[in-house]
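Please read through the structure below; I'll follow up with questions.
Here the complex is missing a single protein chain, while all its other protein chains stay put.
Per-chain residue numbering starts at 1, and chain names A, B and C are given in the order in which the chains are listed.
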Amino acid sequence: MSRRLRLGMVGGGRGAFIGGVHRIAARIDGQWDLVAGALSSDPQRAAQSAVDLGIDPARSYADFTDMARAEAARPDGVDAVAIVTPNHMHVAPAIAFLQAGIHVICDKPLAASMDEARQLETVAAGSGKLFVLTHNYTGYPLVRQAREMVARGDLGTIRSVHVEYAQDWLAEPAGADNKQADWRTDPARAGGGAIGDIGTHALNLACYVTGEAPTHLAAELSSFVPGRRVDDDAQVMLRYASGARGTLWASQVAVGNENALRLRVYGDKGGLEWAQESPNEMRFSRFGETRRIMTRGGAGATPAGSRNLRVPAGHPEGYLEAFATIYAEAAALIRAHDAGAPAPEGAHVPGIADGMLGMRFIAACLNSAARDAGWVEI
Amino acid sequence: MSRRLRLGMVGGGRGAFIGGVHRIAARIDGQWDLVAGALSSDPQRAAQSAVDLGIDPARSYADFTDMARAEAARPDGVDAVAIVTPNHMHVAPAIAFLQAGIHVICDKPLAASMDEARQLETVAAGSGKLFVLTHNYTGYPLVRQAREMVARGDLGTIRSVHVEYAQDWLAEPAGADNKQADWRTDPARAGGGAIGDIGTHALNLACYVTGEAPTHLAAELSSFVPGRRVDDDAQVMLRYASGARGTLWASQVAVGNENALRLRVYGDKGGLEWAQESPNEMRFSRFGETRRIMTRGGAGATPAGSRNLRVPAGHPEGYLEAFATIYAEAAALIRAHDAGAPAPEGAHVPGIADGMLGMRFIAACLNSAARDAGWVEI
Amino acid sequence: MSRRLRLGMVGGGRGAFIGGVHRIAARIDGQWDLVAGALSSDPQRAAQSAVDLGIDPARSYADFTDMARAEAARPDGVDAVAIVTPNHMHVAPAIAFLQAGIHVICDKPLAASMDEARQLETVAAGSGKLFVLTHNYTGYPLVRQAREMVARGDLGTIRSVHVEYAQDWLAEPAGADNKQADWRTDPARAGGGAIGDIGTHALNLACYVTGEAPTHLAAELSSFVPGRRVDDDAQVMLRYASGARGTLWASQVAVGNENALRLRVYGDKGGLEWAQESPNEMRFSRFGETRRIMTRGGAGATPAGSRNLRVPAGHPEGYLEAFATIYAEAAALIRAHDAGAPAPEGAHVPGIADGMLGMRFIAACLNSAARDAGWVEI
Partner (left out) sequence: MSRRLRLGMVGGGRGAFIGGVHRIAARIDGQWDLVAGALSSDPQRAAQSAVDLGIDPARSYADFTDMARAEAARPDGVDAVAIVTPNHMHVAPAIAFLQAGIHVICDKPLAASMDEARQLETVAAGSGKLFVLTHNYTGYPLVRQAREMVARGDLGTIRSVHVEYAQDWLAEPAGADNKQADWRTDPARAGGGAIGDIGTHALNLACYVTGEAPTHLAAELSSFVPGRRVDDDAQVMLRYASGARGTLWASQVAVGNENALRLRVYGDKGGLEWAQESPNEMRFSRFGETRRIMTRGGAGATPAGSRNLRVPAGHPEGYLEAFATIYAEAAALIRAHDAGAPAPEGAHVPGIADGMLGMRFIAACLNSAARDAGWVEI
């Protein structure tokens, strides 16, 4: 195969959330190696985080500007950099790396203000480099299939689009100790509350699937939690260029919802509904016909819906993570075993005894079946 | 961090299914590097597959015996080997590597016959090495939580256990071109049909969660598809040592089911239900109380249910795979871009335009809100 | 028991829909006898319909004014009248009967215009008689329970209310032969399209459950079907007196939806979700706790949620209708049998053979159990 690509990272040091997600995502398909980083604005945390991640200390930078310059100069410099800093810290490093001739993979939203977003847009346009925004929900196979189905006319002319993203983790005033809540509820650093943090995801999903361009909106923003300085609930009515109408609801105070991202699209020929909480199924209906439940990679899968499958049709999302846990636990046990240390508490892997039970089960089944399904000992 | 562990693989060459799954699983948490392999019994395919996977040709072996010997002799030899061959080819390599002093991670079932399984059991017991059987379904966070809840008495004394694994991919005679179906329906190589392929998974799940040991069974095996030489449907009644009763149903001809693995456990205090098709939710009921829906890592998560989370509570399984798709597509586009080649057909990543739309959306929302939710242009 | 009440009906003759629903509803609890009617504005159809319904011809009226006068004069006159005419024909008969001193049970919406609605309001206020509007969705046990839970503070202070009623039966231009669609899409007779026909139900449900009073709204009405003269889709943003915010979506062109009436209410302490398509379950969450699924009359049922149960907890809605079908089929067969006529095609009731099979099943189970679950003939 061609060599793995070299990835650098800005942000994502100890205590961060989304950086770890980017790293796992980059590993899954074996296309990337994380080799450099400016992992924190705090030099010591940056260095420690690099050690945690097995990054050569020589390629751990205290400053993203130095990193862009240095990596651009190395023959084995990073092919791309992942920017996983808080919203208000996206633009500066993105510009630095694009100008250094390095591809950029940036977390969303693009920026904390319209002005700096425009600067970035200009730089990106002139850089000749790729700029990737991680609107990750567009990566679900059924979301890609939905887009293709709309594009080829399965729904006919789109009439209405309803998208919502409901959470409840900010339903109460966040403690000062909640790093995530902290910057997300600071207007200066977040550049918007629920609308910026999850509303942009919802809009992106709606536009990605329908191919529609919104032209006007009317938004009712609320800050329900006393003392909250950004919106924690947003109701939006949307008008699209095609004449389609729609709604968008984003809330971080809808008690009982975790990450309820849900899309419903209706056209004059059909309608479809998909929800992240059950990502392996999509409801599709043609007018006058019975509802269909399309499954990830299952019957009726389109090319786009089949492009990014890692396991055959029918194996649900999550299957790989469960499998990975066996490997992670095995690693933990092997490390302990080889070090003569006791097994880590809570670590578990199935072993020979489980295998023997399975074998006895098979033998007993065959034995019982041979005896007209009579009782046999296992 | 401590060094990554070195992984070898037996089987899993071009055209194989489960080998690729093992490789992804090994990559997700960044604990392993695949550095050696005897990837196929066909020497040429073995070599080509090694190239595909970026394995040093010097460590690509045509024979697992040579591999075991050679890797055991290297200072940088593999820490463990993953055996992903068809069922009847598990035991020989497992024994070879254990005897060579190398940890083994083996796909299930353990073997194709009871006799060779016993040999392996003996060797494993004396080897002082770890033997891990990849009963991967025990890796789901909610499955681990279920086990802990039963163990601590949340359900009281277990009365009945109902487990089932229903598929339909073998509902019709499999074509000769179906490599998977081919060996799975050959008694000699599979050592059992539905009972061996998925029934053992179902039993393992039931025993893992309940901690119960089955003592007797009565099994009704059927081969519904004309010409099928192994069972494609199995109904089993089980008796457990504790006095609990249960059923197990495994079918590969239940039309409309993909990988419907489902467990239901009832005790004198409570009951729980979990299904792989919706792995992020588990229904738990205490007698006389309202049903509860426990979510992966959500409220009420136990230590075991929280041990292997890769993202915070509420992010569903599949989130990481969707995210990985963005990275995979970015890699594909970057490779093409840097090679001056056209973008691969179907490749898609969100970009600057999506980001600008998001920014305009936020600005428009704030603008509209400031005007009493009046209409504004986006 | 006290005597059954005497019911009259205006509208609901042959070919009508909602009249039949009112009649079944009036029969279920055995509180009413239908004894009089002005069932159609067409005298002949009115008379024929009366015969269909077993109404004494002397009490079948061609005109609701005559009916009101005559029934008021009879010692055994109707206690109440059910008005089930198209929307624009509600007010005149309602006023006539109220002024005649007869209680009124009227279908919704109240009227086809605000002016006549106000007249009715005045008359009703001065009549000293009961005026009942059949917003039937408030009759679901879990809806009544939801209202009580909100009232007693289970959700805390209400923040947002999302209600929707989605159908698709008007997704295409309705044929002239569709009597229902005909008047419902005529502005003069319907007084509004989706907003009047189903939007009012949705609003009523939201207000009934939350006890909130809406003060302002912003509505985006669409007529997506070419040639449609009333709205067939409505997006509404609502502001409530308490400061709560909400949305209402009513559509008759959302392909794939039949009668998808759904309510979601979120407060600072909890949230609840109910959908008519699954009326026996209500999702209730307290912040920070696991989701609960409350069932109709089940654990946690409140007094209001238990007040109108006809069968014990756990028997789903629909159970009674299925049971009624057995009685209806029995009647059909008995009528045929006693008339020496052949059984009506398609009629089916379980009989003695089914009962004998059940008995043999029980005996066989006991027999098998007595033989260690061995096989026995049934």
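Operating definition for what follows: a contact is a pair of C-beta atoms (placed from the backbone, for glycine too) under 8 Å apart; a residue touches a chain by one contact, two chains touch by 3 or more.
Computed from a prediction, not measured in an experiment: that's the story for all the values here.
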Quiz prompt | Absent-chain contact - pick from B:Pro214, B:Gly270 or B:Gly300 | solution = B:Gly270
Self-check item: Residue in contact with the excluded chain [from C:Gln167, C:Thr185 or C:Ser251]
Solution: C:Gln167
Exercise. Among C:Ala26, C:Ala100, C:Val225 or C:Ala254, single out the residue that touches the unshown chain.
Key: C:Ala26
Exercise. Could I get the residues of subunit A that touch the absent chain, sorted low to high?
Key: 218, 237, 283-284, 288-295, 298-300, 373
Exercise. Write the list of subunit B residues that the hidden chain touches.
Key: 155, 159-160, 162, 168, 171-172, 218, 220, 222, 224, 233, 235, 237, 239, 245-247, 249, 251, 253-257, 264, 266-273, 283-287, 291, 372-375
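Just so it is clear, only the chains that are shown with their structure count from here on.
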Self-check item: Centre-most chain, if every chain is reduced to its averaged C-alpha atoms
Solution: A
Quiz item: When the centre of a chain is set as the mean of its C-alpha atoms, what distance in Å lies between subunit B and subunit C?
Solution: 48
Practice problem: Please compute the C-alpha centroid of subunit A, do the same for subunit B, then give the distance between them in whole Å. | Solution: 21
Quiz item: Which residues of subunit C are in contact with two or more other chains?
Solution: 218, 237, 283-284, 291, 373
